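The complex appears here without one of its protein chains, the remainder shown in place.
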Amino acid sequence: MIYNEKVMEHFQNPRNVGVIKDADGVGEVGNPVCGDMMTFYIKVKNNRIADVKFQTFGCGAAIAVSSMVSEMAKGKTLEEAMKIANKSVAKELGGLPKNKLHCSNLGADALHKAIEDFKEKQKAKRKISDSKMDVKPVVVNCPYCDGPLNGFEEICQKCQVELENCPQCGKPMKKGTQECPHCGATR
Amino acid sequence: MIYNEKVMEHFQNPRNVGVIKDADGVGEVGNPVCGDMMTFYIKVKNNRIADVKFQTFGCGAAIAVSSMVSEMAKGKTLEEAMKIANKSVAKELGGLPKNKLHCSNLGADALHKAIEDFKEKQKAKRKISDSKMDVKPVVVNCPYCDGPLNGFEEICQKCQVELENCPQCGKPMKKGTQECPHCGATR
Amino acid sequence: MVYFDHIASTPLHPLVLESMLPYFNEHFGNPQSIHTHGQKSLQAIEKAREEVARLINAQPSEILFTSSGSESNNLALKGIAPAERNRGNHIIVSSIEHQSVLRPASKLEKQGFKLSYVSVDKYGLVDPDDVKKALTPQTILVSVMLANSEVGTIEPIREISAICQENDVVFHTDAVAAAGNIPVDVSSLGVDLLSLSGNQFYGPSGSAALYVKKGTKIDSIIDGGIQENGKRAGTENVAGIVGLGTAAKLALKQMEQRKQKLITLRDKLIKELLERVDHVVLTGHRKNRLPYHASFCIKFVEGESMLLSLDMQGVEVSSGSACTSKTLKVSHVLQAMGIDAAVAQGSIVFSLIEETTSEDIDYLLEVFPPIVEKLRKMSPLYTKYLEEKHNDI
Partner (left out) sequence: MVYFDHIASTPLHPLVLESMLPYFNEHFGNPQSIHTHGQKSLQAIEKAREEVARLINAQPSEILFTSSGSESNNLALKGIAPAERNRGNHIIVSSIEHQSVLRPASKLEKQGFKLSYVSVDKYGLVDPDDVKKALTPQTILVSVMLANSEVGTIEPIREISAICQENDVVFHTDAVAAAGNIPVDVSSLGVDLLSLSGNQFYGPSGSAALYVKKGTKIDSIIDGGIQENGKRAGTENVAGIVGLGTAAKLALKQMEQRKQKLITLRDKLIKELLERVDHVVLTGHRKNRLPYHASFCIKFVEGESMLLSLDMQGVEVSSGSACTSKTLKVSHVLQAMGIDAAVAQGSIVFSLIEETTSEDIDYLLEVFPPIVEKLRKMSPLYTKYLEEKHNDI
């Protein structure tokens, strides 16, 4: 198996799958590396995550990560939930294959976005009328010239350096680089 | 086996091995390809090869070829013996591996040299006092500029063409040539 | 266990293994050795060369043994380009070639060769006219695969080779997915080079071949000893080569029978899967396709999650989704065919083997629809689709 038993267990029996129609916050992220997508829905009560659901279009790791994030988030205060980090999700799952580590980014990112969405909505005192959001791919900059990238390019338009995506964090780095400038992963 | 049964039989039980101390003719050839050597001794009576012996420093094919040539020569008139050709020796042996065909050249060449030696000695009415002869490597010319070669060069000194030896006849040809200009062998 | 991953590797035929065994323990000699052990091995590889030649209607001397389909492809491109350098510097490949053609091609481009890609239509078909149009007086080599392993499409090789012959351009075809599975005749195909690999027709992995038409000049990529006529150095993998020979012999003998059986099963799979699961597209050409090959994109679901779910039910398949690839890139083949990136993520390939039975297909058709359903319930894309559809009404 490419995944350990815990990951597979979550993959087979993901917790909290679904949509919350009248969610207090919705967070959706797209994955610049493989083009997948994850949506988190939260219900907030007394500054705590009272309910959480997710939907994921992605690999086994992405599904297991979403499931794990949803479990970790449930019942936490918003501040605690914002602290759920990619690393701790992967750790909680007993580890992920190197080139799947970026999937664990998705889960926490989507949750955090849902919390931010909730807060913004609170601020604006707006009601959630439209649960659809634009997919906001993680925007990154070229690690060499700092020019803008959407994460898909094979060549940076600004400095022309050849790029590839780090198999660990998925962010663009110079082709053939031994160490990722973003997450420090080595080959 | 790299050789057929007939070749192996001659290799194991070569006919007419040895030296004729008071030979009427001696022929010695060296092989420009692999550096081996063959010596034929003949006794001539009434223009016929009454006795023949050989010595060979070389591969299994060279030994079998010498043996076969000696058998073919015995009892033949000198004219008939001069007609023993490389091809017929190889044929008589039931075929030789491609890169061993040059060995069959050795046998007939050495026999012919012995006959020539006999004739020269006859002419000069000289007695054979010295059975030792210089090794005369087959002298060839560059097939491209006709410059002199001794058969060992990797480059023709005259025209600078890169040379290799034909695996069939052993003569020099342009490196990488598909067809030998001497014997017509194709790869 | 239901194995539908022919394109990754086929199981070794029992007779193939049987033929290999003596070359492990008894006849372990080096084929270049003059002694008895060596000559036994030499005879064995020369016999295998004849079998492989027969499979594709070539001469034994035109068969060069290699260690993989990838090596054969590399040798074809990197061997021909420098050898033909004095005649020109332009190379044409199709955009759906295997990486082992594409990567060498782009390496050659870095070394100063010019490279053109010919595109494919939505069925993955190369248009021979496009090859003709891409030709320049500098063109020395064209490489178009015989059949694509990801979508099963069989290319119009004869038409392309005719264009190459007219223009005196060397033509290579990667037949790794095809040879041993459909009739392949190098002379009627009119190709100069052809790659094939044992592990695609019940032979061993690590044993493949490149057909090089007599008279074709080719450089080596592994230099050293005089094995394979000086074109590929290294002590021969004797048992592997023997296995390849046996596999070739069996493939030739059983070609029609295997083919007919697989076509029947394949067509059943395609028909019923399209009936039982909605929002599914068949990828590749409907008719010009490999007998063992059924490939789809299942919308709103990602390939790896289907693959893992099927694996847990004992069904082994592959996918061209980005998530299933080590480099996390979606299949360039699906991309080249113009398939939308999100749809391509739902790629799934069922590639059947000799042993596949009708029951295996039934089993698949039973377990697969619930998997798709479960995953779609989890999919934000499917939810959106349903919402939009709902709004439309």
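Worth a mention:
Order of writing sets the chain letters: A, B and C. Residues in each chain are counted from 1.
Here is the rule we use: contacts are C-beta pairs under 8 Å (C-beta built on N, C-alpha and C of every residue); 3 or more make two chains touch, one makes a residue touch a chain.
This one's a predicted model, so the numbers in the text were calculated from it and none came from an experiment.
Under the touch definition stated at the start, the shown chains contacted by the missing one in the entire complex are A, B, C. The residue touching the chain not shown here, chosen from C:P104, C:G124 or C:G245, is C:P104.
Looking at chain C, the residues touching the absent chain are 1, 3, 5, 8-12, 14, 17, 20, 24-25, 28-30, 32-38, 67-71, 73-74, 98-104, 107, 197, 199, 204-207, 221-226, 233-240, 304, 307-308, 310-311, 316-318, 324, 326-327. Across the interface with the omitted chain, chain A contributes residues 1-2, 178, 187.
Mapped onto chain B, the footprint of the missing chain covers residues 3, 8, 11-12, 14, 17-19, 28, 33-39, 55-60, 62-63, 99, 102, 132, 165, 167, 170.
As a convention for this text, only the chains that are shown with their structure count from here on.
Computed from the mean C-alpha positions, the centre of chain A lies at a distance of 82 Å from the centre of chain B.
Of all residues in chain B, none touches two or more other chains.
With touch defined as above, chain C holds no residue shared between interfaces to two or more other chains.
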